[in-house]
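There's a structure below that I have some questions on.
Removed from the display is one protein chain of the complex; every other protein chain stays in position.
What follows is chain A.
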Amino acid sequence: MHQTIHIATKEFKDYFISPIAYIVISLFLVITGWFFFSTFFIFDRADMRNFFALLPTIFSFIIPAVTMRLFSEEVNVGSYETLMTLPVSFRDIALGKFLAATAFCGCMLLPTLSYPLFISMIGEVDPGPVMGGYLGALLLAGAYCALGILASSMTRNQIVAFILGAAICFALTILDRVLFFIPPSLTELIGFLGTNTHFQSIAKGVIDSRDILYFLSVMFLGLFGTYLVMQEKN
């Protein structure tokens, strides 16, 4: 467990040593800020529904950029060998990297907490959906981080890892919007597999254990898949 924390701390610091953190955070804030506030006054509602509606799509492109280097760079530089021969298990490594990436996404969301503060100055904000939205955002970020890590473990090229990760995350995001292509008998199942419905239901302030369980399963499957991929390499 100590090892997990040491690895997570190191990976988390790594983000802020390189310019990557600042670029990704700025990009995220500009994109979400622009899309959210450009329509905010037109709708004239004191809530953050539009912000959270956009989040899965934006996350599915931003988070793979956060996770793309986690395994691919290690394998490419060869430091994965150095890391694996330290007295740590693969679980420590994967969990450490996952926690670091999720914590980084938390940092990315942190400045957006100012939105509800500003909105509350001009109108009554219902705290339930906002809190639910942020909880859902963290769960969603965790799930996408795990999938991004899986993509990163599949290749030693960071660009390929990013594209692969974005493809997986985006596919899961839009899954519930392409249901009309799918035979009616399968719509319910396929709809359940997409991230968007689960996220939007939490973001409404309805915290259902099924939604939480869904995100935890995606995280687990992503990391377990990473384990299998890396195992195959040795």
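As a convention for this text, a residue touches a chain if its C-beta (ideal position, glycine included) is under 8 Å from a C-beta of that chain, and two chains touch if they have at least 3 such contacts; residues count from 1.
Going forward, contacts and distances are computed from a predicted model.
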Protein name, per the UniProt record, of whichever chain is missing from view ("Mn2+/Fe2+ NRAMP family transporter", "Molybdopterin synthase sulfur carrier subunit", "ABC-2 type transport system ATP-binding protein" or "Xaa-Pro aminopeptidase"): "ABC-2 type transport system ATP-binding protein"
Residue, one of A:27, A:84, A:138 or A:207, that touches the chain absent here: A:84
Hidden-chain contact residue, picked from the options A:114, A:185, A:209 or A:234: A:234
Candidates A:6, A:49 or A:204 - the one touching the absent chain: A:6
Chain A residues that touch the omitted chain in the full complex: 2-3, 6-7, 10, 14, 17-18, 77-82, 84-89, 234
